[in-house]
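The complex is shown incomplete by one protein chain, all other protein chains being positioned as in the whole.
After this line comes chain A, so read on.
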Amino acid sequence: MSAVAWQRLLGAAWGGRAAALCRGLRTGPPRLQDSAEAAEKQSATDLSTHIQVVSFDNRPFARTSCGTEGFQNAKKGTAIAAQTAAMAAAVKARGKGVLHVRVMVKGLGPGRKAAIKGLTMGGLEVISITDNTPIPHNGCRPRKARRM
């Protein structure tokens, strides 16, 4: 990218001399203000909550879920399980140097709010909360209604 800009500047007649002055022309990927900015994705279903802490260019930092915290079956689908999973993920991410986090929540479930609270209790600072619940524009047909 910088090579192309450089050649174009050198090709111009009167800009040839001035081109030598502006050397820092390349535009790399936009640098974020925070030193360690990470995104944290939660998937909060009725059965369990999964939490994944990821950097801005999708390099993983930590991944926990209610199952990895030792809860089984029905106990995974509770708010307390989500909170402990979030605290564990926050501690792990903190160990790798993550401070600020943007939360993306997916799904409506018992662990939706509790997981965000667990993150703040685990020491990560939440900057923004996004809701990324998948809403199909009439895509796949869901399962049939219960209690027919």
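Operating definition for what follows: contacts are C-beta pairs under 8 Å (C-beta built on N, C-alpha and C of every residue); 3 or more make two chains touch, one makes a residue touch a chain; residues count from 1.
Quick note on the criterion: contacts and distances are computed from a predicted model.
*Asks:* According to UniProt, what is the chain that's been left out of this complex called? Choose from "DELLA protein", "RT21 protein", "Hemoglobin alpha chain" or "Eukaryotic translation initiation factor 3 subunit C".
*Replies:* Protein name of the absent chain (UniProt record): "RT21 protein".
*Asks:* Counting contacts across the full complex, list the positions on chain A that touch the omitted chain.
*Replies:* Per the touch rule, chain A residues meeting the hidden chain are 39, 102, 104, 108, 113, 116-117, 120, 125-136, 141-146.
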